[in-house]
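Everything below concerns the one structure shown next.
All protein chains but one are shown in place.
Chains here go by letter, A, B and C, matching the order in which they are written, and residues are numbered from 1 within each.
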Amino acid sequence: MTPPDVIRCAYAELVVTDLEASRWFYTELLGLVVTAEDEDALYLRAFEEYLHHSLVLRKGSTPALARLAYRVRSPEEVDRAEAYYRGLGVRVERVPAGTTRGIGEAVRIEDPLGFPVEFFYDATHVERFTQRYDLHGAGAISRLDHFNVVVPDVPAAQHYYEGLGFKVSEDIEDTDGTVYAAWMYRKSTVHDIALTGGDGPRLHHIAFATHERSQILHLCDHLGAVRRSDQIERGPGRHGVSNAFYLYLRDPDGHRIEIYTHDYYTGDPDNPTITWDVHDNQRRDWWGNPVVPSWYAEASPVLTLDGEVRDVRERTEARESDVTIGADGFSYTRTDEGERGFKVGHQV
Amino acid sequence: MTPPDVIRCAYAELVVTDLEASRWFYTELLGLVVTAEDEDALYLRAFEEYLHHSLVLRKGSTPALARLAYRVRSPEEVDRAEAYYRGLGVRVERVPAGTTRGIGEAVRIEDPLGFPVEFFYDATHVERFTQRYDLHGAGAISRLDHFNVVVPDVPAAQHYYEGLGFKVSEDIEDTDGTVYAAWMYRKSTVHDIALTGGDGPRLHHIAFATHERSQILHLCDHLGAVRRSDQIERGPGRHGVSNAFYLYLRDPDGHRIEIYTHDYYTGDPDNPTITWDVHDNQRRDWWGNPVVPSWYAEASPVLTLDGEVRDVRERTEARESDVTIGADGFSYTRTDEGERGFKVGHQV
Amino acid sequence: MTPPDVIRCAYAELVVTDLEASRWFYTELLGLVVTAEDEDALYLRAFEEYLHHSLVLRKGSTPALARLAYRVRSPEEVDRAEAYYRGLGVRVERVPAGTTRGIGEAVRIEDPLGFPVEFFYDATHVERFTQRYDLHGAGAISRLDHFNVVVPDVPAAQHYYEGLGFKVSEDIEDTDGTVYAAWMYRKSTVHDIALTGGDGPRLHHIAFATHERSQILHLCDHLGAVRRSDQIERGPGRHGVSNAFYLYLRDPDGHRIEIYTHDYYTGDPDNPTITWDVHDNQRRDWWGNPVVPSWYAEASPVLTLDGEVRDVRERTEARESDVTIGADGFSYTRTDEGERGFKVGHQV
Partner (left out) sequence: MTPPDVIRCAYAELVVTDLEASRWFYTELLGLVVTAEDEDALYLRAFEEYLHHSLVLRKGSTPALARLAYRVRSPEEVDRAEAYYRGLGVRVERVPAGTTRGIGEAVRIEDPLGFPVEFFYDATHVERFTQRYDLHGAGAISRLDHFNVVVPDVPAAQHYYEGLGFKVSEDIEDTDGTVYAAWMYRKSTVHDIALTGGDGPRLHHIAFATHERSQILHLCDHLGAVRRSDQIERGPGRHGVSNAFYLYLRDPDGHRIEIYTHDYYTGDPDNPTITWDVHDNQRRDWWGNPVVPSWYAEASPVLTLDGEVRDVRERTEARESDVTIGADGFSYTRTDEGERGFKVGHQV
């Protein structure tokens, strides 16, 4: 069974409870462009995007992830997606063009991990605001970068995504072989999807890319200025994994949004996978700053294709937060291995 | 005769012919804050300023400099300014508080160089928007930095300003002793006033400071986006003199505005003066990029205290543009002097 | 005839006349990492690269381009390249692994445009210095970005590269249909190869990417500090085409090196092509700063596979420098078309 040829993560649809509060966060703070709006939804894109939207905010009673959407390489690949998922035996729906405003004919599925996922090719083109610097604020965002989802069994989820043609750029393991997280990509960045071990299916976050770090720092300054600094959950910092400069915010409904820059090119077929030790204190933050507990514990529920909140299955393997937080000395900054006192995976 | 104790350059008043065109340039592009406005004037300040304004734009028929204003250390120093200039025999006027909106009692003079200058202490305090990052655009400006005036005789002008207690941080000379420009300060930056040799009195430019270079680069991007890139006259670049990162813009009336960052502390009494050779190709641009002819040739006329355009006196000494532009090989990038092949003044 | 599946531009080999002078430029100034060196060659890579090199400097008597190398997706694609070019009837050579140090078995050709080009898959992996911030200077470079070549007939060259599977991201035309330059890509950036109209075949430049603009600005400051600012040929600036922030340097032999950041994602199959009018004064520099004549006129000769300097054929169509430089008013900053007074190609 041939999987559809996925280009990249393309858009997410989030259910929010207060569209005006969300509008402030996504358009005033983050500066996303409103391509269109309905009575109950906002369709947003970043400055370098020419498809109709990379984020839909839809008003609803419970904050949740309604849909992750991947773009495939052609209309035929939408058909292939339908066949592929019917072959997998999961729930599959074909929806006509316009079911989501701006998006063409699509296939929606509940994937084997429990997530509502859409595959599409056709979408309305709109003006790319790459050079509309008159509209770019100090925190200008360029494009959607990736999704991050919480799954109980990371190797199983990785196996599923490998079936879809994704490859692993980096992961976090322990020496017993437990995998805590994996980063997987189709486009030539570090990831389109990250798999984070935990109770799932849940959405951990969606991430947008900027060009420079100053744009991320401004978002913090801006939140301070309007006295919403408590929406800064973690960072800014430099990731060990991916080397990206990052910031995690929580939107008015608690959905986690990452702003992200500086990762690296992964487009060659032999791109080395970097494996990090879960006890390496610089894996999540290169500067060793601690990960706040909420970042490990909290995530957004996901909906079925019928819009029902999906039940969550507990992770049974060790949790990263348990093995790395506390007074038990599990984390290290330096080891005795090697000249520089540490290793960073099997790179070569 | 004791001169008044000048703290710093404080504000300029420019005559502009189209207040709405100027409003776009100064508030939409540069992002200056409107403290107040009248039918015929805008009172503007930068984000870290708490006095009423650092720039006044007043509608008039001829673009010109109406006034340069220095702040003195106390109300008594305003009296001292009056006495000092009466002693110098120049025209002096005492004006009551509010003559310029937001400014207290002041003394206005026509200085010996022909410029309309004001000395004041009292001014209305307004909110300092240092941390109003919700209002800061990508090109946010912090404060007024300096004035730059064109005078025919730089040593004479330097002598006058030394009498006022200013000191020279850097200058440009040739080996025959001709002085082409001098930078002088009261506050502990490279300058409050620069003296540029040429036909004068004219205003060469006023300069505002940002925190970082990215803010200056954004102004260029913004002008490109609105198809007004022809308002970029020179730069961005790195000055040799002052080491500042710079950009020169022309406002809708042709007034030249510099945006400036990265100069250095000069507050110690033995701050070394740096003398640059006029034939050193990196003195005006550390990267050796050429100075455009308009930058040397053009400047704003200045008004008398009666609002008449003042006549200009020609420079009789060599002009910097003549000795450094052309195919005559006057400029050098490297010399044979010293280990690193060049000297940068008498620093130690 | 199926072309080989090219991943991206991968390395260039330049002939330089003074290896020590070049070493300073490429390793001290640009900070490239020396993977290996022979008596007559340096093998260099940027900080995020894990293949053996992205630049070879080989000592020789005449500065020239010895080879442009593309990486293909697998060893089988090297065979496919051989067959493809034999089918095209150009000169083809199969070379064993190690013919270029660090590179596996390869096919070398003289392409239909007259350039010496190599296709390879296998290469020695070395440590990726992405996070070796202890080695990153203030001007740290991440990776090779693209090649830019001078060809007399841009549409013919574009046709050839389309045959190889490249797509056009942007180009410069006039209203009569003359094409002055085209940007073409395989990896999801604006280009792997740019085609610049002029006397060719010649190498216009090779370009390396940084993460941020500050790294590019530092290179200028550094050149100023060592009094080699005359090696700055053009920039820094913001390109209209590609939106990249750029700087053009000349190495000690006159080879042109661009340092480049901030371009955009092109990986979707319907990525819009942007067509710029050759008379648009912001096409080459978004800020309207002029292109220096040498940038249009000068380029490096290229070698045959035997190491002979190849003859150059004159461009017969109009030259960009002729139609856009001079007092004839050909360039525009604003037009009367459209609401914002200008158009930027057919984006949607």
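Note that a contact is a pair of C-beta atoms (placed from the backbone, for glycine too) under 8 Å apart; a residue touches a chain by one contact, two chains touch by 3 or more.
These numbers come from a predicted model, not from an experiment.
*Asks:* So one chain is hidden, and I want to know which residue out of C:R73, C:R101 or C:H136 touches that hidden chain in the complete assembly.
*Replies:* Checking each option in C:R73, C:R101 or C:H136, the one touching the absent chain turns out to be C:H136.
*Asks:* Looking at the whole complex, which of A:V90, A:A156 or A:V226 touches the chain that is not displayed?
*Replies:* Per the contact definition at the top, the residue touching the missing chain is A:V226.
*Asks:* Can you work out which residue in B:R71, B:H205, B:R284 or B:R319 touches the chain that's missing from view?
*Replies:* With B:R71, B:H205, B:R284 or B:R319 as choices, the missing chain is touched by B:R71.
*Asks:* Can you list where chain A touches the absent chain?
*Replies:* 213-214, 217, 220-221, 223-224, 226-230, 232, 236, 238, 240, 245, 281-282, 286-289, 333-334, 340-342
*Asks:* Residues of chain B in contact with the chain that isn't shown?
*Replies:* 7-8, 48, 50-51, 71, 73-74, 125-128, 130-131, 142-143, 187-188, 211-213, 240, 243, 261-262, 264-265, 267-270, 272, 286, 344, 347-348
*Asks:* If you put the missing chain back, which residues of chain C would it touch?
*Replies:* The missing chain touches chain C at positions 131-138, 140, 212, 214, 218, 221-222, 224-226.
The criterion applied here is as follows: only the chains that are shown with their structure count from here on.
*Asks:* Please flag the chain sitting at the greatest distance from chain B, going by CA centroids.
*Replies:* Ranked by distance of C-alpha centres from chain B, the top chain is A.
*Asks:* Quick one: report the Å distance separating chain A from chain B, using the average Cα coordinate of each chain.
*Replies:* Whole-Å distance between the two chain centres: 49.
*Asks:* Could you tell me the distance, in whole angstrom, between the mean C-alpha positions of chain B and chain C?
*Replies:* It comes to 42 Å between the two C-alpha centres.
*Asks:* Cα centroid separation between chain A and chain C, in whole Å?
*Replies:* Chain A and chain C have C-alpha centres separated by 33 Å.
*Asks:* Give me the residues of chain A that touch two or more other chains.
*Replies:* 131, 212
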